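Missing here: one protein chain of the complex. Every other protein chain is in place.
Right, subunit A next:
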Amino acid sequence: MKLKQLESMLGDFQQFSNPKVELEQYPTGPHIASRMLYTAETSFGDVSNKVVADFGCGCGTLGAAAALLGAEQVIAIDIDSESLELASENAEDLELDIDFVQSDIRNLEWRGQIVDTVVMNPPFGTRKKGADMDFLRVALKVASQAVYSLHKTSTRDHVKKAALRDLHASSAEVLCELRYDVPQLYKFHKKKEVDIAVDLWRFVPKRNRRNDV
């Protein structure tokens, strides 16, 4: 599938109708979602025939992009039942077979190293400081191959240091810098749209847990 095609298939997705501020529910747009998964597949082979988990799936864009690019199994997790309902409707519209699980990412206990790749647009931590790093910590435990994630560019040094030092990443690399439109979903945003710089990261977990299945 071509990048353009992928982007346009994601373009019809319904987005949050009543976004919950405290959960940082802003949609990952089709532009960013398609590039994220397309890069994961074409540059690194981390998607097709793999087990891919989408953390904080929201409207389900990243998980759907993974399924469209040939992931064998996609598991999408969110804490919020309305998000899950929306994401499963979106998946159904494209006839994608995705497994959904309602859970708080911070309490996820998964056995073994079944998941190859985690993709996520975590809450950036503007409401709850460190929320994105909570996601990253769990993602690096669950993934056996790679974690793709978005973090604010302003936190780049911190993310790198924490990932390598505290979160068991063996590598942490910024693939590109993107502009992320956080639409005016929230009253405290004064401008109509807040355009922030975010980094697309690829993390590789340490392999030492690989054989403990």
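The working rule: contacts are C-beta pairs under 8 Å (C-beta built on N, C-alpha and C of every residue); 3 or more make two chains touch, one makes a residue touch a chain; residues count from 1.
Please note the rule applied: contacts and distances are computed from a predicted model.
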item	value
Chain not present in the shown complex, as UniProt names it (candidates "Mediator of RNA polymerase II transcription subunit 27", "Multifunctional methyltransferase subunit trm112-like protein", "Ras-related protein Rab-6" or "Conserved oligomeric Golgi complex subunit 6")	"Multifunctional methyltransferase subunit trm112-like protein"
Selected from A:Leu6, A:Leu37, A:Val51 or A:Ala143 as touching the chain missing from the view	A:Val51
Which of A:Leu3, A:Val21, A:Ile114 or A:Cys176 contacts the chain that the document leaves out	A:Ile114
Hidden partner chain, touching residue among A:Leu23, A:Val52, A:Leu84 or A:Val118	A:Leu84
Subunit A residues touching the omitted chain (full complex)	49, 51, 72-73, 75, 79, 81, 84, 88, 97, 99-104, 107-115, 213
